[in-house]
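What follows is a set of notes on a single structure, which appears directly below.
Excluded from the complex is one protein chain; the other protein chains are retained at their positions.
Chain naming follows the written order as A, B and C, and within any one chain the residues start at number 1.
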Amino acid sequence: MKAIVKNRKEEGFDYQEVEIPEVGLKDVLIRVKVAGICGSDLNFYEWNSWCEGIVNRLPFIPGHECSGEVVKVGRQVKLFREKDRVSVETHLPCGKCFQCRNGQPNICQNMELFGHTFNGCFAEYCSVPEAIVEKIPDELPWEYAALLEPIGIPLRGVWEGQVGGDSVAVIGCGPIGQFAIGVSSAMGASQIFGLDVSEKRLTIARKMGATHLLNPAKESVIEIIMDLTHQNGVGVIIEASGDSKALSNSFKYLRKGGKVFVIGNIKEPLVLDGIADIVNKEVTIRGLHGREFFKTWWLAESLLLSGKLKIDPVITHKFPLKEFNKGFQLATSGKACKVLLFP
Amino acid sequence: MKAIVKNRKEEGFDYQEVEIPEVGLKDVLIRVKVAGICGSDLNFYEWNSWCEGIVNRLPFIPGHECSGEVVKVGRQVKLFREKDRVSVETHLPCGKCFQCRNGQPNICQNMELFGHTFNGCFAEYCSVPEAIVEKIPDELPWEYAALLEPIGIPLRGVWEGQVGGDSVAVIGCGPIGQFAIGVSSAMGASQIFGLDVSEKRLTIARKMGATHLLNPAKESVIEIIMDLTHQNGVGVIIEASGDSKALSNSFKYLRKGGKVFVIGNIKEPLVLDGIADIVNKEVTIRGLHGREFFKTWWLAESLLLSGKLKIDPVITHKFPLKEFNKGFQLATSGKACKVLLFP
Amino acid sequence: MKAIVKNRKEEGFDYQEVEIPEVGLKDVLIRVKVAGICGSDLNFYEWNSWCEGIVNRLPFIPGHECSGEVVKVGRQVKLFREKDRVSVETHLPCGKCFQCRNGQPNICQNMELFGHTFNGCFAEYCSVPEAIVEKIPDELPWEYAALLEPIGIPLRGVWEGQVGGDSVAVIGCGPIGQFAIGVSSAMGASQIFGLDVSEKRLTIARKMGATHLLNPAKESVIEIIMDLTHQNGVGVIIEASGDSKALSNSFKYLRKGGKVFVIGNIKEPLVLDGIADIVNKEVTIRGLHGREFFKTWWLAESLLLSGKLKIDPVITHKFPLKEFNKGFQLATSGKACKVLLFP
Partner (left out) sequence: MKAIVKNRKEEGFDYQEVEIPEVGLKDVLIRVKVAGICGSDLNFYEWNSWCEGIVNRLPFIPGHECSGEVVKVGRQVKLFREKDRVSVETHLPCGKCFQCRNGQPNICQNMELFGHTFNGCFAEYCSVPEAIVEKIPDELPWEYAALLEPIGIPLRGVWEGQVGGDSVAVIGCGPIGQFAIGVSSAMGASQIFGLDVSEKRLTIARKMGATHLLNPAKESVIEIIMDLTHQNGVGVIIEASGDSKALSNSFKYLRKGGKVFVIGNIKEPLVLDGIADIVNKEVTIRGLHGREFFKTWWLAESLLLSGKLKIDPVITHKFPLKEFNKGFQLATSGKACKVLLFP
């Protein structure tokens, strides 16, 4: 089969012929219909210091957002059969650690990662343990199904934040931020502030349901948000930019008693004012790492099927798998939002 | 001033001239702009056995859903001044009991009731303690402002139920049920089942956002809901009919782990199957009595102002105050949904 | 091996020689050290109408509360090896239904039951899928380990009820009620009312930490509890008697805003006053069916090891397995609380 492979510790991927993966006793072999490019794939593509720290296996096939059709199942697979339409969760929990045995598999201490510690979906086929495969409804288009994974993270923040009737600020309008805006809108947020330095992304944010667009490079975000919230500040912040200064800053326009959900890849040290930012405001800060399987999947499906969540504006580009370089260059340049590949 | 008065323990109200109420030290005198007819007003109008049990004061001016303009404030009033646009909460907590001193004034043990234990809003003016008066935004129409009170109760259930992406069944499509449907839709419920025996009300439910209309007099509700939820049942039930059998019945189409919010005036004994309905299903049943002041007010305002909650379909009739008899007869007959009076 | 077997649809069990069970690919063979008699075992013993309704397989080995040592593991078992000290969860979820795929395996729609739909622990050995086996700390005595299962259910109610500093009423002082009292005491409940008609059980309740003992057959429970709670009522009720009238009654001494956890096997219809019991009081009623695996196991272990939960008073009798008849007769007669069997 054809696949994208990370062969060397340097920029770029190779498009090459590889063996169709073997199917273990509990594995499901999936013919990939649609695969999405995620921020971590961009890291692997450009090969930066973050990769040096975590990649301990080469070569590997990247890619972890996908939908596809089951073409073969391992002998002990119970949940799936051929022709099932499915989507895949990225995190493969160990099943043994404290968190796995306490209902928190999404923060497993020994997580394996689809598209990283085992081969991913930038290929014609992928083989995945059934534990992290999920059936999708017949009516759900393949393209939407491929994006259930990235929708799930911001959905958790919005759902926990109980945003209905409240105000929300979303920092960073990449795909995760856009989904945060879309789900906030679907779940009744009355004011939705979309923050990004890219005007292109702000235009998409408008389509996703943002009621106010703010460009921190041009505007005084704190002052504007405080004015538009009667000097109370926003009730919920969803950080999806990875920018530690933007996150620190956001506490100044957070309402007393407000909640901050941190999703972004905050690489720089985060500096907070303990008294003013945390204690006096009685804030709640929640880190969100991944999805709840499969609650967030099912909620995202329902929102998409009901029409309350529309994600077409986020999907800016589509390419055949072999033209992946175009997609990665667009995504890296900030000219694209979500890029889909079709094997 | 002109007012509607309950003078005698018999059917009907009188429309008569009374004194403009005095304004106590902490009271606000309000010129009533719009008043809504609630189910408890219907009880007072027809004078039934429920009234015999609880009314211990005659005459009184009924009515507790209203909006209006402040025309005078008591000498110790701090929050309001003349010309303020306001809405009124019905429950006046004592401030002394365990619940009042523990952040739960809405379940005060010694509640006074606007339009019942002290004079209400079916009049040109009403005088209300500032503790239960709330300012409303300039942009909010008087008619919507008069309905913040009844919207608040179902809003609590929908908000606590975290319905975004989930399925909801609303039992009874009177005004409370209609608002439950509208708020569920605004907060992202993907399936909303509206149940009522009145086709007229089901038609309104459709406009409010119900995705499925069910008439228990004609259809097998349990079977239909189970089919449409893949035999899992609904995640959230909001009971707004007061019918104890409909409520008992609803546990059969409730999902395992689901939540039931009880708002309706359940006069008949409620009979449940302890094992099947409660224990084995691990249900949560929550009684909701009134609003949270003023959290639910503010959330309802935001939803209305954002356009995500539209309540026009619920307001079926409007009359000048002196034509109140038309309104009460329509409301009692089931031909109307929410009736507004204009003093 | 020797085992207790339910062979016929009539009263009693047989003590007989049976084959040591086979060990499936994912099964763990356990040499049973201690087994506890539960209320459902009593039902099987006496063979009543409840059994007629649910038992569809004979013969079977009953018993589901146990601790023991692993003596053999199936070829695909990952979590255990020989000599591991373990305890067993009763509920074997299907892994396929909505609840299983949404983090709620304890309310699986297709639950298999250890000691009922597959053979249990009233035997020298039992074979159990590793999914419901849990390792126990070295320091935890076998007898305590055998009771982690029944402790887990009331522990959930007490934990969710956040009883620290609050008042709790426990209806029914059988083993489940006693554990509810013990855990409430360990978690800081300041007033703990133990209710039972058996003076013997009330004596044990005192040892478990009940601060007030009430015999509903002799005393006016509502009046006493209201007096001792300054007429506010108790904050949390844990129903462990299965008596529907006792449960209905308890709403009269529940505080406004209070919580009721229902664990008992409520066979008779439960009749509630919708307005007074549920709506006006804004109560929360929660059914609890089983444990959370393995969160409640681990919490119970910690409480036992820390010495904050002491359960010796609940264990009133111990017999060798072959003398099971003595145990069942004592348990049925109400003369015993928890009876342990030693294969």
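Here is the rule we use: a residue touches a chain if its C-beta (ideal position, glycine included) is under 8 Å from a C-beta of that chain, and two chains touch if they have at least 3 such contacts.
Since the model is a prediction, treat every value here as computed from it, not as a measurement.
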Selected from A:148, A:192, A:283 or A:315 as touching the chain missing from the view: A:283
Hidden-chain contact residue, picked from the options A:8, A:267 or A:322: A:267
Touching the absent chain when the full complex is considered, from A:76, A:109, A:220 or A:332: A:109
Interface with the unshown chain - residue positions in chain C: 155, 158-159, 162, 164-167, 183, 186-188, 190-191, 211, 298-300, 302-303, 305-306, 308
Interface with the undisplayed chain - residues on chain A: 98-99, 104, 106-107, 109, 230, 232, 242, 244, 247, 255-257, 262-275, 277-289
Residue ranges of chain B at the interface with the undisplayed chain: 78-79, 95-96, 101-103, 134, 292-295, 298
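As a convention for this text, only the chains that are shown with their structure count from here on.
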Inter-chain pair with the most contacting C-beta pairs: B-C
Whole-Å gap between the CA centroids of chain A and chain B: 40
Overlap residues in chain A, where contacts from two or more other chains coincide: 298
